[in-house]
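Missing here is one protein chain; the remaining ones are kept as they sit in the complex.
Up next, chain A:
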Amino acid sequence: MDKMGSGEGPDNLQYRWCHLRKVLERTGPFCHPDFEPSPDNLNFLMESCKLLVIGAGGLGCELMKDLALMGFKDIHVIDMDTIELSNLNRQFLFRRRDIGQSKAEVAAKFISTRIPGCHVTPHFSKIQDFDETFYRSFHIVISGLDSIVARRWINGMLISLLSYKDGVLDQSSLIPLIDGGTEGFKGNARVILPGITACIECTLDLFPPQVTYPLCTIANTPRLPEHCIEYVKVIQWSKENPWDVPIDGDDPQHINWIYEKAMERAVQFGIQGITYRLVQGVVKNIIPAVASTNAVVAAACATEVFKLATSCCVPLDNYMVFNDVDGIYTYTYQAERKEDCLACSQVPTTVDIPGPEAKLEDLITVLCESPKFLMKSPGLTATIDGKNRTLYMPTVASIEEKTRVNLKKSLNELGLEDGSQLMVADSTSPNTLIIILKFASPPDFEME
């Protein structure tokens, strides 16, 4: 199916990698202090290093092309979207005949065919469809996403892969995340070393909030075409519910309905400027994409991947903003880690428990009396068999009533085992804590 770079063809020509060799086999004034020049560096990059690119859209196409041309040969790509006509102006791995097909699959095939020796493995799915074992198999993850939810998810996943020995991070469990983002003429590239530098969650405030208008303005004093569209989207749709379903921004029937109703409203208030495209833009929250911004941000990301993979140079520390609205402007600064970050400040704490026959109330007693915790009225939840369970929550009457029975149940009966993780919220801590149950060894194993 795919032709692999099996040692023949242009790969063997001396000159293909001569520029990389100059960087990787010699030292220089800007090298990372620990850098050891050697042919091993290029060898690792080409033969061992396994990359995951998330998103095969505007940024993803650029990223895959850059990384493949840099010599990375083992690249995986995930994207759940299919190709649309409007993608073709900038997502250059796709052609008109590809419309309707998986972005990941078409992009993978294009790169694998076009760049000798490089093999791209496509995954036509959501990032949430894969588990830890999958993500743990990569050296570096690169994201070119337009969704904050997806960014937060992969961030949380990579943080959950970290392992700690006596509270100290085991660096071999660390998988760097290089995150690129663009919005029109603005973009950013950042290097996230989970557990070490600021993560997505630490800097959630940096993401621009969705544009929203006050409800009363939309309802009574609309001035902009957007107000009219929002009115139909937020108020009129649920009132009239033409198809008895939530709005689907990809359904032309839905967009047409909203367009017509928004027009009526605009006429009523003497507002001009409603177009089908604007309706689509407001409903789907589309920000126009600019090919050159994607190219610059992807190049910055790919350079960071190269630096991390080879240790040839100190990586970006850690957040670069780029703006080419008016001339070109870039600025790099060190985004700070948040001490109480919901994601990366979470170092799971172990709690010693006699065994599976201990009751939930015994666990709560430990949390309240052990000098390590000294909690006041902890609320406990857990994920058991893939489902969220509220084990006990004393502060909310309706939950307390329904979960009280759990207090007398044994941990075993509740589906908890040695190593199970629980979320514990208490007024004594600014965040929900993650605790890991540790059962005392059964007597049989005590003699060695």
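We adopt the following convention: contacts are C-beta pairs under 8 Å (C-beta built on N, C-alpha and C of every residue); 3 or more make two chains touch, one makes a residue touch a chain; residues count from 1.
Heads up, the rule we're going with is that contacts and distances are computed from a predicted model.
S.K.: Write down which listed name, "E2 NEDD8-conjugating enzyme", "Protein RMD5 homolog", "Mediator of RNA polymerase II transcription subunit 27" or "UBC-like protein", is the UniProt protein name of the chain that is not shown.
M.R.: Not shown, but named in UniProt as "E2 NEDD8-conjugating enzyme".
S.K.: Specify the residue from the set A:M46, A:V141, A:A309 or A:V366 that touches the hidden chain.
M.R.: A:A309
S.K.: Can you tell me which of A:M46, A:A343 or A:I364 touches the chain that was removed from the display?
M.R.: Considering all chains, including the one not shown, the answer is A:A343.
S.K.: Looking at A:I148, A:L224 or A:V351, which residue reaches the missing chain?
M.R.: A:I148
S.K.: Would you mind spotting which of A:E84, A:D170, A:D250 or A:E413 touches the chain that isn't drawn?
M.R.: Answering carefully, the residue with contact to the hidden chain is A:D170.
S.K.: Contacts of chain A with the missing chain: which residues?
M.R.: For chain A, the residues touching the absent chain are 32-34, 40, 44, 48-50, 131-133, 136-139, 148-149, 152-153, 156-157, 160-161, 163, 170-174, 176, 193, 196, 201, 204-205, 207, 209-210, 212-216, 219-220, 234-235, 238-239, 308-309, 311, 314-315, 317, 342-343, 346, 378-379, 381, 383, 386-390, 393, 395-399, 402-403, 419-421, 423, 425-427, 431-432, 434.
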